[in-house]
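Yeah, one chain of the complex is gone here, protein chain that is, but the others are all in their spots.
Then we have chain A:
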Amino acid sequence: MSVLASEATARPAPVPVRGSGPRGPRLSTRLRAARVPYLFLLPGFAVFVLVMAYPMAQAFRISLHEWNILPGAESTFVGIANYLRALEDPVFWKALVNTGVYMLATVPAQLALGMLVALLLNRAIKGRTWFRALYYLPVVTSWVVVSLLFRYLFVTDAGLVNYVLVDILHVTDTRIAWLQNRWTAMVAICALGIWKGVGWSMIIFLAALQNVPKELTEAAELDGASPTRRFFSVVLPMLRAAVAFVTIMLVIGGFNAFTSIYLMTGGGPGNDTQVLLTYMYEQAFDFLDFGYGSSIAYILTLIVFALSVVQFRVFRYSEED
């Protein structure tokens, strides 16, 4: 700051800027001051360009080519052929449907359960801190570890899930081949997604609940509002921003599901549990079809972007409502 200031004073009388008259010097100081935030932003921006913007641009370029992975090797430009191919690829559509199912199954469940747990743990109960930590624990465990763990839980013959269902609860007497059929495998995959994600929404909701003024709920209580009514009419509207944030992040996360599916089923049997990212990975890294893989990644990005815009609109609309 002092350097900037001394520089400004050391300068000879400034040449009047055209049409600015006596406001000249003030403007240049302001311009210089305005530069400072950008200087501070520069390192972060440089990192962003290096690790985000450049790879994204490069991936877009790859998606327009039949890409050769060797350095310096020539790649054939194919225009939007890779994108058109996706539209005609039945496995792509299956993966898209599975991704949508995963998102629709896990997002509402995480929102509802996260909210429920947050409300329960917002009360003055014994061991509250412990419970909070316990519910948050799955969030910080490694995806790889819990995916493998769930894979073993859902094993047909020796898995804990079938043991509980068949031998303890006697719900059914045939062991369910969870991971060997499309929809049962999706149930297992979604169960993991929900279990691992509840703690995260809980933490955000808990934080937001601290900002709900006690007077409001007390006033509603005095007016004779039932607990359910108090929640929907007083608490929930106050949490709108948090709900919006959590929903948008969960939807993005749902579309980006990869590790759990890759490790639990590998997209199989056949391509029955393939989601967009596992299919993209297979095309790029198993078949070396980086052009097609990149185009799938871009289609995914477009979908997520469009959905996020829609959600922003919806939440903002309801806020203005």
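Going forward, contacts are C-beta pairs under 8 Å (C-beta built on N, C-alpha and C of every residue); 3 or more make two chains touch, one makes a residue touch a chain; residues count from 1.
The criterion applied here is as follows: contacts and distances are computed from a predicted model.
The subunit not displayed here is recorded in UniProt as "Extracellular solute-binding protein", chosen from "Polyamine-transporting ATPase", "Beta-ketoacyl synthase", "Extracellular solute-binding protein" or "PadR family transcriptional regulator". Across the entire complex, the residue among A:Ser75, A:Asn122, A:Gln180 or A:Thr217 in touch with the chain not shown is A:Gln180.
Only one of the listed residues, A:Pro108, A:Pro237 or A:Gly270, touches the absent chain: A:Gly270. Contact with the chain not shown here comes from a single listed residue; of A:Leu70, A:Leu87, A:Ile125 or A:Ile168, that residue is A:Leu70.
By the touch criterion stated above, the residues of chain A touching the omitted chain are 68-71, 73, 91, 151, 154-157, 159, 177-181, 185, 264-266, 268-271, 282, 285-289.
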